[in-house]
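Of the protein chains in this complex, all but one are displayed in their positions.
A and B label the chains in the order they appear, each numbered from 1.
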Amino acid sequence: MTATTTAPARREAANPLTAGQLPLWGPWALIGVALAIGAAVSALVAGASGTDFSIVAAVLIAYVLYLVAITVVSQQIEGGRKAADRLVTGVVVGAFVLALVPLVSLVSTVIINGAARFDLQFFTWTMRNVVGEGGGVLHAIIGTLLVTLWAAIISVPVGIFTAIYLVEYGRGRLSQAITFFVDVMTGIPSIVAGLFAYALFALFAGEGVRAGIGGAVALSLLMIPTVVRSTEEMLKLVPNDLREASYALGVPKWLTIAKVVLPTALAGIVTGVTLAIARVIGETAPLLIIAGFTTNMNYNVFDGRMMTLPVFAYNQYVSPGVQEQAYFDRAWTAALVLILIVMLLNVIARIIAKVFAPKAGR
Amino acid sequence: MTTAVQPVAKQRLADVVFKTVSTTAGVLILIALAGVAIFLVAQAVPAIIGPLPGIDGGFFAWVWPLTFGTIWSAFLAMVMAVPVAVGIALFITHFAPRRLAQGLGYVVDLLAAIPSVIYGLWGITVLAPFMQPAYTWLTQNLGWLPLFAPPASGTGRTILTASIVLAVMVLPIITALCREIFLQTPRLNEEAALALGATRWEMIQMAVLPHGRSGIIASSILGLGRALGETMAVAMVLSSSGIISFALTAQQNPSTIAANIALRFPEAHGITVNMLIGSGLVLFAITLLVNGISRWIIARTTVKGGR
Partner (left out) sequence: MKLTKLGRTAVVAAAGALLLSSCAANEPAAPAGSESSAPESTLSGDLAGAGASSMGAAQEAWIAGFQTANEAVNITYDPAGSGAGREQFIAGGVSFAGSDAYLDDEELAGTFGACVADTLPVDLPVYISPIAIIFNVEGVDSLNMDAATIAGIFSGEITNWNDEAIAAQNEGVELPDARITAVHRSDDSGTTENFTQYLAANAADAWTEGEFETWPAAYGGEGAQGTSGVVDAVTNGTNTIGYADASRAGDLGTVALQVGEEYVPFTAEAAAAAVDASPLVEGRHEGDIAVELDRTTTENGAYPLVLISYAIACTEYNDAAQAELVKAYLSYIASEEGQQAGADNAGSAPISDDLRAQIEASIEMIK
């Protein structure tokens, strides 16, 4: 089949690169055929070995078949380069779908199990004097918000300024050392962060100290590297042209950073910070150690035990009473509430990013 | 980098202040890290030098299997997570329809927020029972491979399950950063490649990946940090004991340092506390080493092109 006869009479017809093309429905047809074969093979195997029909196996077989088929067909009709493109498209979409499976399973598990106690009492009560069923997590919601807020107050400025130092000022040993050790910091196990925070506060406040602020310090240890790393990447991506243009206009360096570099990178920085908050808001181990455990409301991060949502969920799962379903329901709903809180933070962050970002598009 | 030599080098006060604040923030991080290191060393010393009751061969013989398990599980998780995460990021930025892409990015961000305890719960109530038949099948049919040496776990709580949980946990972290970085690929480069007749994959190869390479590695390191140090999820999911084994589907699996601390700390007293914190120091050293190596790799791979 030669290019001139098979190609539809379109503008690019003369271009040999688009000479042969699979029709739009081609890949879909292949998917259908592959699925049918996969199901058939799986059913045959199931019948032969007497096991149940496995959807997972059918889909896997179909996927591999499709990849092979689309590559071969495309190779024949469209040539090698297009074939590679088709293959990669298949692989990328496959990766995405593969990742969706556990993620969807996880989220649906949380939502289905969490719906059980998603009621008004859950948001207006604490666990004070609650035995068995009922009760709420208001104390844990407040605790989580306060501890995370303080962690953010500590780590966001430190993180962003460090990133600014690394990208805009840092040369030589110090900046190399900071870059390196920030990466090392990501590897501090959360429980060690908690132990460290406890040891630190025990120095000042005596043994057995429990306070929300200690949890915030532990969390900021975990949060700072994420903030630094993501901010650093975003600042690096700000085109140098912008900085040079600003310098050329005689704007001082600090103003250039504050008014040109940071706003340009803001959307990315906000994403990074949100991600960092998301990363630590669900931490359990350090808060178990330093923030403590209580069934009562506590608004003061500087004094007394403070409950948080992850600790609450963990505790409800670990030591339930006889009516264990009530405890497990509370655990799942607490997890759901945590996810909703992060969702809300995300929305707020996006609005902030949109409002402050420079008007011109990319 | 090499801005033209500025003829007027007038030092403004605001500039000095801004620079000092930035530098202080960086140094503050070093101080905090030094604090953590000092704390770890001070607590670990009694366990490292002293005799440990009930443990043959001293501290390092005790901590070695844990070290192995930590690295092995994190390695497995990264093998699964990094390609998939880059794939997702590419899908969201370059393959998915624009409207869908925003929503997807949002969903992925949210997943980073799920507490590790919930990942653990999901691992034991959903994933482990789901994987168990597959493990039985693997040991029956591929049992000659040391990786799938029989007998299979009866509950599915193997190191492979734990690594899958870890992979799912680090996916959002790597994906979110990769996505941001891929989006920042200069439009002109992409359009130039396409205009020259490149296919989408060739455009990605030529414009997107080179641009995002250091970002991919950086985000992978972030993910690796989490995989190495993850505590609760592994503690809850993994059927662990102090052995060294490459078997992925067995009943007994190597434990990890962080999970072991979480499992044993509540009942620990006396020298055991020092032992556990000592193992935390080892984990710290591992992270140092891993980061050193990855830095070296970055330095080697990003010679051409630069930023």
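Operating definition for what follows: contacts are C-beta pairs under 8 Å (C-beta built on N, C-alpha and C of every residue); 3 or more make two chains touch, one makes a residue touch a chain.
Because the structure is predicted, anything quoted here is derived from the model rather than measured.
S.K.: Out of B:F18, B:F39, B:W201 or B:F265, which touches the unshown chain?
M.R.: Reading the full complex, the residue touching the unseen chain is B:F265.
S.K.: Which is it among A:T126, A:S230 or A:T333 that touches the chain not included here?
M.R.: Among A:T126, A:S230 or A:T333, only A:T126 touches the chain that is not shown.
S.K.: In terms of residues, what is the contact footprint of the unshown chain on subunit A?
M.R.: Counting only subunit A, the missing chain is touched by 121, 124-126, 128-132, 136, 138-139, 141-142, 206-210, 288-289, 292-297, 299, 304-305, 315, 317-324, 348, 351-352, 355-356.
S.K.: Could you list which residues of subunit B touch the chain missing from the display?
M.R.: Touching the missing chain: residues 124-125, 128-129, 132, 151, 153-157, 235-236, 238-243, 251-252, 255, 262-269, 272-273.
The definition used in the following text is that only the chains that are shown with their structure count from here on.
S.K.: What is the distance in Å between the mean C-alpha positions of subunit A and subunit B?
M.R.: The answer is 13 Å.
S.K.: Going by the contact rule set out above, which residues of subunit B touch subunit A in the complex?
M.R.: Residues 1, 3, 6, 12, 14-15, 17-19, 21-30, 32-33, 35-36, 39-40, 43, 83-88, 90-92, 95, 106-119, 121-122, 125-127, 164, 168, 171-173, 175-177, 180-181, 184, 186-187, 197, 199-202, 204, 215, 218-219, 221-222, 224-226, 228-232, 257-258, 261-262, 265, 277, 280, 283-284, 286-288, 290-292, 294-295, 307.
S.K.: Using the touch definition up top, name the residues of subunit A that touch subunit B in the complex.
M.R.: 15, 17, 81-82, 84-85, 88-89, 91-96, 98-99, 102-103, 105-107, 109-110, 157-162, 164-166, 168-170, 174-175, 177-178, 180-193, 195-196, 199-200, 221, 224-226, 228-230, 233-234, 236-237, 239-240, 243-244, 247, 252-255, 257-258, 268, 271-272, 274-275, 277-279, 281-285, 309-310, 313-314, 317, 331-332, 335, 338-339, 342-343, 346, 362
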